[in-house]
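Here the complex is missing one protein chain, while the rest keep their positions.
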Amino acid sequence: MELKPGFLSKNPSVLVFLLVLALFTLGVTLMSEAYGSGAISTSFVKTLGKTLCLCLIAIAMDLIWGYTGILSLGHFAFFGLGGYMIGMWLMYARTRDIVLGSLTGLPPTPQEINDAVATQIFGVVGTSELPAIWSFAGSLPAQLALVVLVPGLLALIFGWLAFRSRVTGVYLSILTQAMTLALSLYLFQNESGLRGNNGLSGLQNIPGLTADQDHLSVWFLWGSAAALALGYLLAAFVTSGKFGSVMRGIRDDEARVRFLGYSVETYKLFIFTLTAVIAAIAGALYYPQAGIINPGEMAPIASIYLAVWVAIGGRGRLYGAVVGAAFVSLVSTWFTGGRAPDLNLGFYTVKWVDWWQVLLGLSFVLVTLFAPKGLAGLVDMVQGLRPPKRGGAPLGPDDGSLQEREANE
Amino acid sequence: MSGTSTLLEVSGISVTFDGFRAINNLSFNIGAAELRAIIGPNGAGKTTFMDIVTGKTRPDEGSVLWGEMSRNLLKMNESQIARIGIGRKFQRPTVFEDQSVSDNLMMALKAARGPWRVLVWRPKEEDHARVAALAEQVGLGDQLARKSGELSHGQKQWLEIGMLLAQEPKLLLVDEPAAGMTLAEREQTTALLVELAKTRAVVVVEHDMEFVRRLDCKVTVLHEGSVLAEGSLDHVTANPKVIEVYLGR
Partner (left out) sequence: MAVCLALPAFAQDSVAPTVDNSPEAAQVLPETGLAAILGKHAEAIAKPSRRTIGPVIEEIGAAGEGAPEFLEAWADKRVGQRASDGRFFLIEKVADGYRLTDPATGADAGTAAKSDISELRPNSGVRGVIASALVASQLNDPDPARRQTALDSLARDGAAEHLEPLRASIEAESDPALRERKERLEGLLTLRFDADPAARIAAIERFSGDLGLDVRAALNPIVTTTRRAFAGSPEGNVAAVLRPGRQITAEEAYTLLVAQDLAPARLTRADLRAALQANLQDGQVGGYALEELDTPAARDAAYTALEQAGIVPAAATDDEVTALVAEHSFADIYTEPNADVTSAARRALDAIETKVGVMQAADLGLDALSLASIYFLAAIGLAITFGVMGVINMAHGEFITMGAYTGYVVQLLIPDYTVSILVALPLAFAITFAAGVTMERLVIRFLYKRPLETLLATFGISIALQQIFKNIFGTQARPLTSPAWLDGAWVLNDVVSISYIRIAIFVLALIFLGVFLFIMKRTRLGLEVRAVTQNPSMAASMGINPDRINMLTFGLGSGIAGVAGVAIGLFAKVTSELGSDYIVQSFMTVVVGGVGNIWGTLAGAGLIGTLQKGIEWLNPSNTLAAQTYMILFIIAFIQFRPRGIIALKGRAAGD
């Protein structure tokens, strides 16, 4: 990635974003239990760190949906896969440490270590053989490479098949949803070699590090913030300039882009794979903070929630995606965590644990109906930058582009 | 065939939609620097013909060959065809309304089209100059920063022509360029097309006989998916079959 001088000055929002992110990270660090006053509990630091990862995948979603117009309902599958890949190393390496610590007498052969680790890990699913996909689990660099390679390759193959046959719009959304479902159903099986519905656990302990969770949580927060910053810079770089023009062109009228000589399918595949990799990296940072991953995390509904965050934040804008993901996931944590006060209506007491989903669903409908630009639309209103109405714009062949809202008015 | 080599050679193509024969054994040639008008009543197959040449529709039979190397266009997809030098202007102006005039032109500018190359591509001084010149040529010199969605209908038409020029195609397919234009704009368009045809092939699909007369070029009349007559405008308008088709029996 080469940033021309003036890139930041041309994209002032990037600078503002990075500044806010840096201040946020600094603030949390100073209030953490490990490095500061302790005003923020370690578990909340983890929540914030996880939220940053969700912001990162929201950026990926914004690239593919907000900018390119492909409503992928499959990016959480890549997120989960990234988590699984790093989780395999975390679990294997930690179990190996435990096994080595408990052995006495003869020094173990590699085979014995493998068997003992396999028994520890796969006892719950009734087998003691290490599946072939765990071949590299003992090596951190290999698994880190797989974090990128496995989801990237899956996205490449799936995207190639889907885009090549010119599946677009709602069809493509349903197809990506089917892919996610297939993947999560596959992982639910014990035969998948990833412990079926037990998933991988104990991921919060980093093998080889003796630091406690207080410190680890802050380090992960830093890591997540750095990844988010890099992801934001990358996304800003990709969306600026001609590549960004092509992306938006594909969103608004892909046939026209084709007649300009751009291979739309290649571009879609490029963006799909790129965002899948971003999602996977976000997942690889998220799950060590969450501590556990199971196939339920990758159910299609998760990816739809992702679309919800981006829509509420405001798609087609990078900061919109970040704001949406952070806002909705934090509010969601607040409501579902039982911390929100019950609402007494006199005849009925609204318990938010039960009603938050309803509120979320309905507010989502309202946002779609009345604020297609999401929370980021507020920025426009403040700045008075709302573009004038383009009355009479004909409906493009690709339904769903932003400006066609006027068509119904 | 004229002295110049044939640029595009369409022979014996047919295409059927659900039993309806949109194109029926149609053959068509055009030289490297030639202006040609295609006329014909509604449903004659004019748009489908353009769809086939630009790769949007695949014919059931026939061949479409391109250039001196006689490359088979039927083996290529839309973007490849666009890259070898066939530009198309649609009936309705289709520009990217969410983006500025200069972005639109910059995207169309002849340059590498691959994702990696585009990703690292940044406009140089001469690119900006070229965009400005193109905008000047189509009368949008002072509109570069505006969102193209805010332009008037005619301006959008012009922007699209500008984008077409930015591609520097060897063959231009222009679908009803004069639709929705004022009289002055039509004059301007005619002049531009005639000028362009001096250095490249231009095919104009048009309804409006008056406009075609002004182009003063060879005319191909399509009817029910095949060529009914070909020649100068006076020649074809004298053809009794053409009269029957246009005026009814």
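For this structure, a couple of remarks:
Chains: A and B, in written order; residue numbering restarts at 1 for each.
We take it that contacts are C-beta pairs under 8 Å (C-beta built on N, C-alpha and C of every residue); 3 or more make two chains touch, one makes a residue touch a chain.
Remember, it's a predicted structure, so these values are computed and weren't measured experimentally.
Within the whole complex, the absent chain has one touching residue among A:15, A:30, A:145 or A:170, and that is A:170.
Among the residues A:12, A:105 or A:141, only A:105 touches the chain that is left out of the figure.
Counting over the whole complex, chain A has residues 69, 71, 105-112, 158, 161-162, 164-167, 169-171, 173-175, 177-179, 181-183, 185-186, 188-189, 191, 300-301, 304, 307-308, 311, 354-358, 360-365, 368-369, 372, 395, 397, 399-400, 404-405, 407-408 touching the chain that is not drawn.
One rule holds for everything that comes next: only the chains that are shown with their structure count from here on.
Taking each chain's centre as the average of its CA atoms, chain A and chain B sit 44 Å apart.
Those residues of chain B that touch chain A in the complex are listed here as 54, 56, 77-80, 82-83, 87-88, 90, 92, 94-99, 103-104, 106-108, 113-115, 118-123, 147, 149-150, 163, 167. Chain A contributes residues 2, 4, 238, 241-243, 245-246, 248-249, 252-253, 255-256, 258-264, 266-267, 270, 387-388, 390, 393-394, 396, 401-403 to its touches with chain B in the complex.
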